[in-house]
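== chain A ==
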Amino acid sequence: MNEMQLLTWARGTGLDFAVGIFLLGVLWRLIEIYSLGRKKDLSAARQAAGASGWHTIFRRSVPAEGMLKKSPVSYIGGYTFHIGLAICVFLFAPHIKLIQSLTGLSWPGLPSQFVDLIAVVTIAAMVVVLVDRINKPVKRYLSTFQDWFTWTLTFLPVLTGWMAVQHLLLPYTTMLAIHILSVELLLVFLPFTKLFHAFTVFGSRWYIGTVNGHKGVAV
Partner candidate 1 sequence: MGLESIPVVTQSASDGLTGNAAAVLREIAARLESLAKEGQSGIIDLGAMPLSPADKAWLADKLGQGEVEINLELDGPSHVRETRYAGVWWLLHHNPQGAVTGEFIEITRIPELVLAHPADIISGSESLNFLIDDLC
Partner candidate 2 sequence: MREQEGRLVASLAQQGISRRTFMKYCATLASMMALPPSAGIAMAEAMASSRRPSVIWLPFQECTGCTESITRSHSPTLEGLIFDAISLDYQETLMAAAGHQAEEALEKAIEDNKGKFVLIIDGSVATGLDGAYSCIAGRSNLELLKKVAPHAAAIVAMGSCAAYGGIPKANPNPTAAVSVSDIIKDKPIVNIPGCPPIPVVMTGVLAHFLTFGSLPELDKLGRPKAFYGETIHDRCYRRPFYDQGKFAKTFDDDGARNGWCLFELGCKGPITYNACATVKWNGGTSWPVESGHGCLGCSEPDFWDGGGFYKALSMPANPLKLAAGAAVAGAAAGVAISFANRAKKGAAKAAHETTTLADLEK
């Protein structure tokens, strides 16, 4: 198999399978989670219905008091790489073209030099977060195989994409194929690992917030 065939496979059959598994997994898990329901809470609500669910969605995005000072790497690094990822994935022109071809939706992109810079920042932030996870005994103790695995799954597409654009290590064609393959790997595993938080994060926050509100926890 030569580079071109690898790329064509990645853009063709590989993508087909990856998107297929991704959709299957996402729908499966979303339906399963949301159809679970909870038992009816028979206790009386402590507080008149406020918007605790919606507040929690927002509030949990802001560091709790004192926490930013206590673990700045988790917050600043986490924010940086999440926002960086979003910019790289959704505002790089070729990616928009892909989404458009799959869904018909399109929006303006950012200049590629800017996205390139963001990619470097994202890579740096991810490395810092990883090093922090290794260095801090508590974090290391809490980390399971899945944590290391999902970090790698997320890191590879950013790294290979950036390397492809910069023409590092391998010819562009090969690097592009590897980049697409790494994204496909991410797509395949996303629904079945903790990466699924991309879909559930706000739903679960709302749920927790609502339950807390019901119990009378201040918003």
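How these were chosen: all candidates are chains of the complex that A comes from, given by their letters.
We take it that a contact is a pair of C-beta atoms (placed from the backbone, for glycine too) under 8 Å apart; a residue touches a chain by one contact, two chains touch by 3 or more; residues count from 1.
Just so you know, these numbers come straight off a predicted model, no measurement behind them.
By the touch criterion defined above, chain A in this complex contacts candidate 2 out of 1 or 2. Within the complex formed with candidate 2, the chain A residues making contact are 2-5, 7-8, 11-13, 15-17, 19-21, 23-32, 35-36, 93-95, 97-98, 101-102, 108-113, 167, 171-173, 176.
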